[in-house]
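Working notes, beginning with the structure itself.
Note that this complex is displayed minus one protein chain, with the remaining chains in position.
Going in written order, the chains are labelled A and B, and every chain counts its residues from 1.
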Amino acid sequence: MVVGTRPPVSRDIGVLAAGWRYASISDKIADLVLTRRAGWRWWLLFLTTLGGTLVFFSASAYLFAVGVGIWGVNIPVAWGFAIGNFVWWIGIGHAGTFISAVLYLLRQRWRTSINRFAESMTLFAAGIAGLFPILHLGRPWFFYWLMPYPNVMELWPQWRSPLVWDFFAIATYLTVSLLFWYVGLLPDLATLRDRATTRFKRYAYGLVALGWRGEARHWARYEHAYLLLAGLATPLVVLVHSVVSLDFAVGNTPGYHSTIFPPYFVAGALFSGFAMVLTLAIPLRRVFGLQDFITARHLDDAAKVVLVTSWIVLYSYAAEIFTGFYSADEFDVSITIERWSGAYAPVYWSMLACNVALPQLLWWRRVRRSVPALFVISLLVNVGMWMERFLIVVSSLHRDFMPSAWGMFYPTFWDWVFLFGSIAFFVWLFLVFLRLLPAISIAEMRLLVDESATEGGR
Amino acid sequence: MLGAPGRMSDYDAVRSALEGAGTAREPAADAWQQWLRAGRLVGSEAPALRLPAPSRPKPPGLGDERDGPLTAIFAPDPAVGDGAFANNAWLQEWPRPLTKLTWDNAALLAPGTARALGIENGDVVELSVAGRTLRAPVWLQPGQAEQTVGLPLGYGRWAAGRVGDGVGFNAFLLKPPARSVVTTTLHATGATHAFACTQLVDSMAGRPLTRRVTPDARGMSALPETEPPARDSLYPSYAYPDYAWAMSIDLDACIGCGACTVACQAENNIPTVGREEVAKGREMHWIRVDRYRTEAGRTAFLPVPCMHCENAPCEVVCPVGATVHDSEGLNVQVYNRCIGTRYCSNNCPYKVRRFNFLQYANTDEESLKAGRNPEVTVRRRGVMEKCNYCLQRIRRAGIAAEKEGRRIADGEVVTACEAVCPTRAIVFGDLVDRESRVSRAKASPLDYALLGELNTRPRTTYLARVDNPDPALDSDGG
Partner (left out) sequence: MSPGLYGVLAEFRTVEELLAAARSARADGYTVEAYSPFPVEGLGEAVGFVGNRMPLIIFVGGLAGGAGGYFMQWYSAVVSYPVNIGGRPLDSWPAFLPATVALTILGAAVAAVIGMLVANGLPRLHHPLFEIHEFDLATRNRFFACLRSRRGGLDLESARALLARCGAMKMWEVPA
């Protein structure tokens, strides 16, 4: 009366290699955390990035003590690297939620083995992004004045400011991404608890697993909550970067004041986010031997997203130029020409090379299937996107309405310390994550094994 | 006789007498108008004397010859004079009216002369006069006579004090006694010097920032009708029933001296920031005097304080409400609420906001404490500041008026810049009072708003400059 008394074995379905069972796939991923010893390469990278992280925080202490004058910002360029870095990081922090929420709603199966580390990337990137607007304040210790809180002065935030919108959008994004990530982690934390080799690990994972048992009713509510969270996170992905773009678009500065900005920023965010997914996935699968789960198909699909979003970004550049001239507004025209030929023109043309020309290589399947090529392209796309953020922030400000007030921004040593320090901090967080939590969703991989076996049997 | 019928009016008597006399021929139909405009009976004047052309001696080196020797001209510096004021930080940081340099003097060369010599802005040159040499950085100064080197005195002092020591070069080392003009030679040393200049661009980039009109045939002056009409706002306007403070700056009167900048600095406890910070673009002056050069080679000055826009772009973007409007229409800055996002400065099209990037105000130095205005907050690091129309003076006048149970009278509030302006170019007052000086200034057809097309509705507006060029003297002809 009972069918299928043997547990299923996966078949090759492109996004998962053949020969995996519930048990083997669980053990493989869980043991990366529980039993595998960190290799020298991990330690080397860990210590290097830990050093960078310490530099980042020491520099922040110095910044708090002395003031933002240690950077190259001035009047007129009152926003510099800090805001550029903020927009860049928050952009990178978009792919994770896009992958886990939007691709979940679209039932894209190649999401399964990359969503966990992409979500973690999102959390770290968005968290670091959230630091920059605070570091950038003249009096950072009062950053909480952007929050509504009861106070005897009856003072409130000024709700018309895009920075307040930003604060709410990013706080919501961080919270929802964290919840989404944590809910996704719950079954895996239970797996780690139940496979833990030491008492300490058993208690530690047991605490955060909240007593998850995998009961059918729990799963039913869980799936509902997860689906609706995905549905809520989807508009949030669009909202956050749109609101970030409004920081600029609501301003009257030529080069900021443009209605194309919200879609342009969202596309740019996905573009840089997927590039960062590739940048992280390529070494991850190699070092931890995860090629069976993060397959060539995954890299190929992510590369296609990079290609598509590069065209949306190109369209946005073109639309910005077109509307600049079409408006015949002398200030808009002037800043457009300034970008091509002014002081920051080399950055502009390098940006076009990285963001528009280079990704066209991804039309070729051979490039998409070449791991080294993808790695290099993904790195350069992120460099290009950083230059884009820099240009938006700085080049628009350095020449606005009054020629008498025109100025130049030159980054100082400290500007670079904060950029590279934040990158080190990001990598360090990611390395810690790899050692403490499963980089791939175990529960979802078991489901994928089940599905692949059933499908293959047809 | 008085009021008797048939008697001529005085006007008619004068007019008929003049039209009937003084000229040989029958006057033209509009002669009366022409006489009134000219202020004399045209055609009645004595013939001009025919004099031989004057033969003036040619000044040495002040010619157009490009390969001749240079002439060095020594002159007291506009800021420090002969050096007596070298230890005054306000004056050192005050942008010199024509060069906009601070904390420095420079060997001033005409661009054409510099090009012929192969010298660029900032190149350090060695000047020699009668065997003495001096190294000085070059600043290219349009308007400087060709083949001359302007050498401001009063710098390079070693016993001026903590502020003035070691600033610039000492041109006295070259200057012969009792002579201010000598012949000199000059050659580049290969070194360069970075100046701290507050204005990097001379051109208005084709934007009508300073306006200039010429009288038309009827002798009337008004701005051409190129102004976009004031746009209606989507939102209803706020009413300012009590007072509406405003300022009018007459560009015809402004001579670009920059006294307003220093007066404001003294009144409002504005710190000096020093040469390095000015070079980074962080000077703190609340009112600056822009110096533009038109295509025709004219110099145009534009003093720019806060415009106190009614639709202030800065206020909308502040996340904590640190810059808001008060009931009298002032755009006020709340220092202790400011957290320093600097968003307001980005959104200020006039770029009049100043930020304390570092702790600029020296709060430790005892001698400075007594020099401060006790009615004005000394700002700490990390907050934005800007012109507030000398709010403390408005309040003082308001308290005095309230004690006497009356309104503040016109002219009772005088801002620091207005008080010091030697040509009375700046007028401050209340727009609710239709008879106030500022109301009358703004009723002029010459009144215009800077960047008015942005619909910021500034309370500070300008009176366009009226030029009546003589084609014989002024080659650009207006």
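Keep in mind that, in the parts below, contacts are C-beta pairs under 8 Å (C-beta built on N, C-alpha and C of every residue); 3 or more make two chains touch, one makes a residue touch a chain.
Keep in mind that this is a model prediction, so the values were computed, not measured.
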**Complete:** Which of A:G19, A:G214 or A:P283 touches the missing chain? It is A:G214
**Message:** Touching the hidden chain in the complete assembly: which of A:T175, A:T197, A:T259 or A:Q360 does that?
**Reply:** A:T175
**Request:** For the chain that's not shown, point to the residue among A:F56, A:W145 or A:Y222 touching it.
**Result:** A:Y222
**Message:** Need a quick check: the contact residues on subunit B for the chain that isn't drawn.
**Reply:** 233, 235-238, 309-316, 321, 324-327, 457
**Positions on subunit A where the hidden chain makes contact** = 1-8, 21-23, 26-27, 148, 154-160, 162, 164-165, 168-169, 171-172, 175-176, 179-180, 182-183, 187, 190-191, 193-195, 206-207, 210-225, 228-229, 232-233, 235-236, 239, 243, 246, 443-444, 446-447, 450
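By our rule, only the chains that are shown with their structure count from here on.
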**Asked** Cα centroid separation between subunit A and subunit B, in whole Å?
**Response** 50
**subunit A residues touching subunit B - in the complex, by the definition given at the top** = 66-69, 72-79, 133, 136-140, 142-143, 145-146, 155-158, 160-164, 167, 247, 250-253, 256, 330, 334, 397, 400-408
**Item:** Residue ranges of subunit B touching subunit A (in the complex, touch as defined)
**Value:** 199-201, 203-207, 209, 277, 280-282, 288, 290-292, 302, 304, 313, 315-321, 337-343, 345-347, 349-351, 353-359, 381-384, 451, 454
